[in-house]
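Left out: one protein chain. Kept in place: all the others.
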Amino acid sequence: MNTGTHALTLHEDRLFPVDAVQRAIARRLYANVAKLPIVSPHGHTDPAWFAENKPFANATELLLVPDHYVFRMLYSQGVSLDALGIPHQDGSRAAVDPREAWRLFARNFHWFRGTPSSMWLNHVFHDVFGLRVRLDATTADLYYDHINDALQRAEFLPRALFERFNIELIATTESPLDALQHHAAIRQSGWQGRVITAYRPDPVVDPEHEQFPSALQRFGELTGEDVYTWNGYLWAHRQRRAFFAQAGATSTDHGHPTAATADLSRAEASKLFDKVVRGQATAEDAELFRAQVLTEMAAMSLDDGLVMQIHPGCFRNHNRELFKQFGRDKGADIPLRTEYVNALKPLLDRFGNEPNFKLILFTLDESTYSRELAPLAGHYPALFLGPAWWFHDAPEGMWRFREWTLSSAGFYNTVGFNDDTRAFLSIPARHDVARRVDCAFLAKLVAEHRLDEDEAMELAVDLAYNLPKKAYKL
Amino acid sequence: MNTGTHALTLHEDRLFPVDAVQRAIARRLYANVAKLPIVSPHGHTDPAWFAENKPFANATELLLVPDHYVFRMLYSQGVSLDALGIPHQDGSRAAVDPREAWRLFARNFHWFRGTPSSMWLNHVFHDVFGLRVRLDATTADLYYDHINDALQRAEFLPRALFERFNIELIATTESPLDALQHHAAIRQSGWQGRVITAYRPDPVVDPEHEQFPSALQRFGELTGEDVYTWNGYLWAHRQRRAFFAQAGATSTDHGHPTAATADLSRAEASKLFDKVVRGQATAEDAELFRAQVLTEMAAMSLDDGLVMQIHPGCFRNHNRELFKQFGRDKGADIPLRTEYVNALKPLLDRFGNEPNFKLILFTLDESTYSRELAPLAGHYPALFLGPAWWFHDAPEGMWRFREWTLSSAGFYNTVGFNDDTRAFLSIPARHDVARRVDCAFLAKLVAEHRLDEDEAMELAVDLAYNLPKKAYKL
Partner (left out) sequence: MNTGTHALTLHEDRLFPVDAVQRAIARRLYANVAKLPIVSPHGHTDPAWFAENKPFANATELLLVPDHYVFRMLYSQGVSLDALGIPHQDGSRAAVDPREAWRLFARNFHWFRGTPSSMWLNHVFHDVFGLRVRLDATTADLYYDHINDALQRAEFLPRALFERFNIELIATTESPLDALQHHAAIRQSGWQGRVITAYRPDPVVDPEHEQFPSALQRFGELTGEDVYTWNGYLWAHRQRRAFFAQAGATSTDHGHPTAATADLSRAEASKLFDKVVRGQATAEDAELFRAQVLTEMAAMSLDDGLVMQIHPGCFRNHNRELFKQFGRDKGADIPLRTEYVNALKPLLDRFGNEPNFKLILFTLDESTYSRELAPLAGHYPALFLGPAWWFHDAPEGMWRFREWTLSSAGFYNTVGFNDDTRAFLSIPARHDVARRVDCAFLAKLVAEHRLDEDEAMELAVDLAYNLPKKAYKL
């Protein structure tokens, strides 16, 4: 399919409008934001990287194995996860030469044409590793050797990359059961890189999570609270939230199947919790419980000031056999139609008008942008819209996010970009894409005489830098 | 944020495609429609303005207080409605200097960047008031004084503006309980401006409306019918519809939470109505009752020729506390996912093929444009599509409306533009935006050789002027 070696370029005008007038405006706007520090308030990098600062193993381990965007596409075309060396649920791994896995990937890299993964990867290849030929079957080994060599050098250690990427701050995401030792180690190391955590309590909030019983037990042990009573359970959350806040956290994050919230009386909530801890909760009970906990988390946010994030609407682990063999996060999560207007009302009735509460909403259901999310965020003081997320973080998705939310929510009820990634090397590429798309979008408004260029200039900086800092209290 | 004074301009090519070829076509199309009279068949201006022809009070009362697009955005960023002087439910008002409210607005006008409100307001500032500097903190007083001065002059009285705006006809919306005295006064005054009403019976149709019991009683008093029987209730509607038609109405309008229609037998309907008037209707009964009334309204339209409009899919007064304190229409209405295919079947089974019946459908759920509404309107002779509505009346929303309905419904199953506004001064701006977007859309089709320019020219005039007149029988 790809037989020759082709030049790999990263055009300075990529993602800008093709029309010369708009492109010129986009260039001017981008020039002002291109070099701004990266603020990454929501993501999934491993804090151990920055605590231990050890070299990454090899190209395959660094770029293929952790990136479900990449291996899901390969899998969809018939490549087995074993052939890529993806670890099984039980920790075992098929005996596969990482170089062979890399070749398999390289040979089929054309399957990614036009996808965000190809953009991010090419950016990494070009800018991080200095490669100047396209990846394909003929260049697989060249890439593999070149990347592996680089990874052994000091300037490719995690902290060096962090600094080279001009990251002002990065947030990771941890379970309440996490001791946050890596974050402590980073702070104690004297290194100036700012790596904070975020409180993600799903395993102790979702009765349908396979680890819920053991997680709940550990939650009690860690906090000394009687987490089998509703009251003790809530105090355990308060304790861990405080511990996370001390470690720098400014936000919580909640990944629920729906956006349902509830506002039960204390007696009702307590009764429901009893069913949950006795393992007697039906699917409906579990949904109601998650809904109630969201409202409790909002109440705690009013007290401790942590910004609340809801990431709803995903059917996790949709592929039964794959889940059995390989476990979670293997590219088999599928978005669901999601309802917000009725779902959020109980929480909003209590806290939607609070000036000191911030709730950042995300969606995997773009049909809600203009119909539900923008009207809600364009009204409630507490609500803000998170950026285009996950399946929608390609240029087209980012563009639709702006087009569909602008009219009712404006720009200032949004919070700038989240890279939301565990693919550390792709972070500059992702922020660069977001900045380019926003500048392209603003350039269109200027060229259509809907915005003056000085206003667009201010907006470009706000979207790239000021809004995330403000929204996440950074 | 905005410290200097910047020029306020209204570019002659605003909203046109940036590409030179398309822009040139758009200009030619627009030149032909720019000066056409405004036909405004659906809106919410106050007929008292035209009956009494008194000066508007001041900039704040004219431009902020009645415009929920404006104050909802301010509210979403933490400005209290009291600080803007918005009246409470009980008629009281926080003691606020309107100049201070105006300054608060001016200082935060950047929150509106890119929104339709900023376009409409800037159009009003520039064209109606002749302002030539941008609104910001430094120009707030200049604006306030300049606008207030103007409002005292004869050429800013409502009738003078009506004429200056080149309005051929405007429809207001009234409840069946309205005596239509302002419309009578206008007709008797000898003034030539054409201001008609539209029949909007929601308060006597929706058992869940907080005024339903009192409205029903008044409905009986006004008509002399026994409105506590199904038969008398229907006759009361017929009477008031005839009264509205005599006052110039050519349409009815129905704002329901869903698009549900029903076709009950007379006995079933009568039994349901008994539950409703006894206050025993469940939420499901209320929904069925509204559904049945829509079908009855369609039957009456066949008799009296009034065009029927359905505006479904809004969760009204979503913000509990705000509703308690400030009442309805305070920017807390949120769109809901809306289903049409099953919902409309009972009504369409009876009247969908009637050549003398016209039903204009609107939606706040854009996902229905291509899936449901365009296929329905592209088949049923009785059905027409209303334009992009409310949260979707920005250029992006109008463009999506055309892109998503064109293929199945064409242009001729749509009805031109509705401004649907209570912001009188913004009417020329709104129609101008709609005409520009339609010309831009047509220019794209011409430039892509999908339409000849003479066809686009004819279409531009049809969309701006002929279709609304035909659809609303004006």
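Read from first to last, the chains carry the letters A and B; within each, the first residue is number 1.
One rule holds for everything that comes next: contacts are C-beta pairs under 8 Å (C-beta built on N, C-alpha and C of every residue); 3 or more make two chains touch, one makes a residue touch a chain.
Bear in mind the structure is a predicted one, so any value in this text is a computation, not a measurement.
When the omitted chain is restored, the residue from A:Val18, A:Ala267 or A:Ala283 that touches it is A:Val18. By the touch definition given at the top, subunit B reaches the unshown chain through residues 17, 19, 21-22, 339, 341-342, 345, 348-349, 352-353, 355, 367, 370-372, 374-381, 383, 403-404, 406-413, 444-445, 447-452, 454-455, 458-459. One chain of the complex is left out; on subunit A, the residues touching it are 1, 6, 9, 11, 13-16, 18-19, 72-73, 75-78, 110-116, 119, 134, 315, 318-322, 331-337, 364-367, 391-397.
One rule holds for everything that comes next: only the chains that are shown with their structure count from here on.
The distance from the centre of subunit A to the centre of subunit B, with each centre set as the mean of the Cα atoms, comes to 40 Å.
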